[in-house]
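With one protein chain held back, the other chains of the complex are shown just where they sit.
Presenting subunit A:
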C-alpha cells in the first residue's frame, strides 16, 4: 500500500516537474503582456520534434548512443527550434496586436496553436502518427527500497526533476538579480514607465518569449526521452495542464509555476489512483482543480491579490 502511494507520488513529481517547466513560459508571458499564450504548448511539442530531427538527421551514428554527447545536443536543438518558432510567433502574430483589445490576441493565440500543430503534422515526415523518440539517456529504473516493497523511479524521470529544479533556480536568479531581469520585472509592472526609464519593452518581451520557449523546448525533449515517443497532440494537453499549474501557483510567479506544476502532477497521479474512475478520469480532475482555482482563488498560491480584468 505504502509503496503504491509512494510510487504515485514519484510519478506525480516527475509529471509535475515537466509541467512546471512548461508553466514557467506561460507565467512569464502572462506576467509581462497579460496574454494567455495558448500556443505555448505547441512550442513545447515543437521542441520535442526539434530534438528528434537533430537525432534523426544530424547526429552521426557514432555518437547517437553516447548519451553524454547526444542528450545535450538534443536539448540544445530542441530549445533552439522552440526559440526560433516563438520569436517568429511573437514578431508576426502577437506584436501587431500589442495594443488591440484583449479578445484579439487570445483568438490569435488559438489560431497560432492550431497552425503550429498542423504545420508539424503536415511538414514533419511521419508526424501524422506518434513517432518513436530515442532513449538517448540511460534506460532503466532506480528501485528505491521502502517498507513493504520498492518504489521505481526511472532515471529519465529523475533527470526531469533535477533539470527542472536547476533551470527554475537559474531563471529565478536571472530574473531577480540580473539587469535584464530587473527590466523584465519593471516592464511587467508598468510598460510605459519602464519605457521612460530607458527600457525597450519590445526587447524585454522577446526575451521573455525566448526564455519561456527555451524551457519548453528542453521540456519537450526530456518528455520525449522519458516517454520514448512524441506526438503532435502532446502540446495542447500539456499546455493546458501547464496553464493550470501557472494559475494554481499564482500567475506571474516563478516559484509558483513550479509549485503549481508539482501540485498538478500529484493531482493527476493520485487522482488516477485513488479517485473514482481511475486513470481514465485523471484529466477530468485536473480540469476540476483548474475551475475551482479560477473561481475561488484566482490569484493562486503565490500570486498578487486579484487585479480587475476586463
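The definition used in the following text is that a contact is a pair of C-beta atoms (placed from the backbone, for glycine too) under 8 Å apart; a residue touches a chain by one contact, two chains touch by 3 or more; residues count from 1.
Quick note on the criterion: contacts and distances are computed from a predicted model.
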* Asked: Which of "Sodium/solute symporter", "Amino acid/amide ABC transporter membrane protein 2 (HAAT family)", "Spore germination protein" or "(2Fe-2S)-binding protein" is the UniProt protein name of the chain not shown?
  -> "Amino acid/amide ABC transporter membrane protein 2 (HAAT family)"
* **From A:69, A:281 or A:301, residue that would touch the chain that is not displayed** => A:281
* Of A:114, A:207 or A:227, which one is in contact with the hidden chain? -> A:114
* Can you work out which residue in A:133, A:236 or A:262 touches the chain that's missing from view? => A:236
* Asked: For subunit A, which residues lie in contact with the unshown chain of the complex?
  -> 36, 93, 96-97, 99-108, 110-119, 122, 236, 240, 243, 247, 277, 280-281, 283-284, 287-288, 290-291, 294-296, 298, 308-310
